[in-house]
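Moving on to chain A:
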Amino acid sequence: MRIDLFITCLNDALFPRTGEATARLLERLGHEVTFDENQTCCGQMHVNSGYRREALPLVRRFVDTFRDADVVVAPSGSCVGMVRDLYPRVAEWEGDHALLEDVRAVLPKVFELSEFLVRHLGVEDVGAYYPHRVTYHQTCHAMRVLRVGDAPLRLLSNVRGLNLVELPAVDQCCGFGGTFSVKNADTSTAMLADKVASVMSTGAEACTAGDNSCLMHIGGGLSRLRSGTRVVHLAEILASTEHEVYA
Partner candidate 1 sequence: MSTESEARLEILTRIARAGARADPSFRRAPVTPGARAREVVVEQFAEFAAEYRASVTRVDAADVARAVAELLARRGSVRVVVPSDLPDDLLGALPALRDEGLDTAALDRMQAVVTTCAVAVAETGTVVLDHGPGQGRRALTLVPDHHVCVIRESQVVDGVPEAVASLRGSVLAGRPLTWISGPSATSDIELSRVEGVHGPRVLDLVLVRDV
Partner candidate 2 sequence: MSAGGIRPARTFQKAAKVTLANAQMRRNLRHATTTIREKRLRAVAELPDWEALRGEGADLKDFAMANLGDLLLDLEAAVTSRGGQVHWARDAEEAREIVARIATSHGAREVIKVKSISTDEIELNAALERHGVHAVETDLAELIVQLAEDRPSHILVPAIHRNRAEIRDLFRRRLGAELLTDDPKALAEAARVYLRGKFLTTKVAVSGANFAVAESGTVCVVESEGNGRMCVTMPDVLVTVMGIEKVLPTWQDVAVFLRLLPRSSTAERMNPYTSFWSGVREGDGPREFHLVLLDGGRTEVLADEVGRQTLRCIRCSACLNVCPVYERAGGHAYGSVYPGPIGAILTPQLLHLEDANANTLPWASSLCGACYDACPVRIDIPEVLLYLRGRINEEKPLNAEAVAFRSAAWVMSEPHRFEGAIKLARTGQGPLVRDGAIHALPGLLGGWTDSRDLPAFPRQSFREWWRTRPAPTERPDDGNAGLGEGELLAPEREDTR
């Protein structure tokens, strides 16, 4: 299968390892992976901050970039959530009917990594090896917008050597919320403090999730506390083998 990567702007600029791991993982599973350099950002930050008109060109660019793709896979629950849940509404609210039609044509081809592997490919064991104590944070958009369910857990439970420990209050938001973390920094920090305490209570070496925005937030708190627990994107664990270590 030919898979177009939607790497997301955050991963592109700050977390290229996650992109590399995603590409490597999909290739290891026997697929052809391409990356169209015309892609930039899905516009989530703009729409979430109340600048949806400004986001329109970004929506248009996404749609044009992936118009001819067979499938598009992104290692980010919130970006895929943006595309699936909010693209149609943004086009509708702004009264751009041509865009709405194009959005509807592209939508069914766009997947978050873990849902693509488990639901679309039917793969739960990707042949990964990661000998560490790991806890999994369920990101809000993966859980409530994409409804990925236990797909990430199925993948993790098949990783050799991995000791999966349950995260208490796993359904609680980490407090990131894009500009929320800056605009309402005090409330966001109060939420983060609880999340970080939950992570630390597991004694895990690493906290993983399917979204680097949440991980950046949780990791920022763990790092500030010098907790010794690191954050690792799910793709990097799944791409790791005995011979190739991504995280």
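The definition used in the following text is that a residue touches a chain if its C-beta (ideal position, glycine included) is under 8 Å from a C-beta of that chain, and two chains touch if they have at least 3 such contacts; residues count from 1.
The candidates came about this way: all candidates are chains of the complex that A comes from, given by their letters.
Quick caveat, the model's predicted, so the values are computed rather than measured.
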Touch assignment for chain A within the complex, options 1 or 2: 2
Touching residues on chain A, where the partner in the complex is candidate 2: 7, 9, 11-20, 23, 27-28, 30, 32-33, 35, 37-41, 43, 45-55, 57-58, 61, 86, 89, 93, 127, 140-141, 143-145, 171-173, 175-192, 212, 215-217, 219-221, 223-224, 230-231, 241-245
